[in-house]
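What you see is the complex with one protein chain gone and the rest in place.
Here is chain A:
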């Protein structure tokens, strides 16, 4: 049942910013892939970590749980982390769970 492009991640490094573009379905099956890809990026405290969700089609508590651990790790390292281009359906789940204020800066709301 392997679908090659069910979930995709692409990382772009600019000066001072590391942008991770996520697309497809982030569920229990793809969670390990995201966790592994994010682990080294979370440690790069000299630049801002940005997650771009423009092409993300699905998330549930598994993915939100990973975001919670990234928020906590970045906070502990005193390093900036933001999430941008959140699709409305996914924003609804972020608002319901209460994670939104930890993901976006007030200017974006």
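Just so it is clear, a residue touches a chain if its C-beta (ideal position, glycine included) is under 8 Å from a C-beta of that chain, and two chains touch if they have at least 3 such contacts; residues count from 1.
By definition in this document, contacts and distances are computed from a predicted model.
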item	value
Listed names "Methionine ABC transporter ATP-binding protein", "Spore germination protein", "Acetolactate synthase" or "Serine-protein kinase RsbW", with the criterion being the UniProt name of the chain not displayed	"Serine-protein kinase RsbW"
Contact with the hidden chain (one of A:71, A:85 or A:104)	A:71
Sites on chain A contacted by the missing partner chain, in the whole complex	1-3, 6, 25, 27-29, 31, 58, 60-62, 64-65, 68-69, 71-72, 75, 89, 93, 96-99, 102
